[in-house]
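I'd like to ask you about the structure that follows.
So, chain A:
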Amino acid sequence: DTLADVKARGELNCGVNTGLAGFAAPDANGNWTGFDVAICKAVAAAVLGDPSKVKYVPTTGQTRFTALSSGEVDVLARNSTWTFSRDTDLRLDFVGVNYYDGQGFMVRKDLGVTSAKELEGATICIQTGTTTELNLADYFRANNMNYQPVNIDSNAEGEQQYMAGACDAYTTDASGLAATRAAFADPENHIILPEIISKEPLGPAVRHGDSNWGDIVRWTLYALIAAEEYGITSKNIEELAKSSQNPEVQRLLGTTDNLGAMIGLDAEWAKRAILASGNYGEIFAANIGEQTPIGLARGLNAQWTQGGLMYAMPFR
Partner candidate 1 sequence: MSEAITREIDRSQMRISDEVAIEIHKMNKWYGTFHVLRDIDLTVHRGERIVIAGPSGSGKSTLIRCINRLEEHQSGRIVVDGVELTSDIKNIDKVRSEVGMVFQHFNLFPHLTVLENCTLAPIWVRKVPRKQAEATAMKYLEKVKIPEQADKYPGQLSGGQQQRVAIARSLCMQPRIMLFDEPTSALDPEMIKEVLDTMIELAEEGMTMICVTHEMGFAQAVANRVIFMDQGQIVEQNSPREFFNNPKSERTKLFLSQILGH
Partner candidate 2 sequence: MADVSAPAEPPFRLSMLIYDRRYRSMTFQVIVFILVMAAAWWLVNNTIRNLAVLGKDFNFGFLFQRAGYDIPQTPIPYTSDDTHLRATIVGLLNTLIVSILGCIAATVLGVAVGVARLSNNWLFARLMTVFVEAFRNMPLLLWILIIYAIFTEILPPPNAYRGEDATASMIFFDNVALTNRYTAIPTLAMTNDPGSLDLGARITFNWATIAFVVVLVGGWFVRRAILAWAQRVQDATGLRPRTWVMNLAVMTVPSLFLIFWFGLHLEAPELRGFNFTGGINVQNGLVALWLALTLYTAAFIAEIVRAGILAVSKGQTEAAFALGLRPRRTMKLVILPQALRVIIPPLISQYLNLTKNSSLAIAVGYMDLRGTLGGTTLNQTGRELEAIVLMMAIYWALSMIISAGMNIFNARVKLKER
């Protein structure tokens, strides 16, 4: 029973990337920040009452799922794509999507390429051991094109190769491309091609078989998303908790109905989760949004009310 374990331990073990700008990276003092890290903090706040009670377990592409299935981590929030086989064969449960991504290509402007369809025969840098590798193979196969893959081990290597012109195009999730491009000395000389060749719904995962724990993580994520939808922010949450008349908000913040009890938590769980690093929109804006160096637009990740896909199930 993961919940009991976590409570007994007094600490949430959260699997994260070893270092991906915007999503999860330790700073010089070992403090973790990032879009995925915020999920860990929210869950810890909901379950343990303290967003800092997280032990971050850096995982590589190879070790991430094993770390989860062996019980080394309780939640895996490591920009992992939700796929059929991972959900079934690997015995994981993806509990939701915190970022709708898609695989794209980045090329130099002076290459004169404007579409991925023009990449016949190109050399393409790709990180090994990810779904992108499979997508790329499928895409070129489907379009009857040839390409030369350059397998690289980490994002840093990929950037370095791409910068030196060792590959014509660099492919990874569009969010990663944007982050990478942002760090270039000359971002204007690089373009991200319009084709998005895959769906990459990234989301936190838990072990298969512990549905209650899965529910906690899932609804913590939804709480963050819903909070944005209802306009609950870390600034106004205390006030809304006292004064909001919206029954949906009241239920969410535990003013009426003790939803938390149904998942083994107390009434204020969602409030704490939102307080940890703000609602979904705040987290987005603080880590990867347009004001950050990474500068991602909300796009698909806008609320459903804004034409995006972020849609929290009702708290009822």
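Throughout what follows, contacts are C-beta pairs under 8 Å (C-beta built on N, C-alpha and C of every residue); 3 or more make two chains touch, one makes a residue touch a chain; residues count from 1.
Quick note on selection: all candidates are chains of the complex that A comes from, given by their letters.
Keep in mind that this is a model prediction, so the values were computed, not measured.
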item	value
Numbered candidate touching chain A, per complex, among 1 or 2	2
Of chain A, residues touching candidate 2 in the complex	61-62, 65-66, 69, 85-86, 89-91, 119-123, 128-130, 133-134, 136-138, 141, 147-153, 157, 160-161, 164-168, 208-209
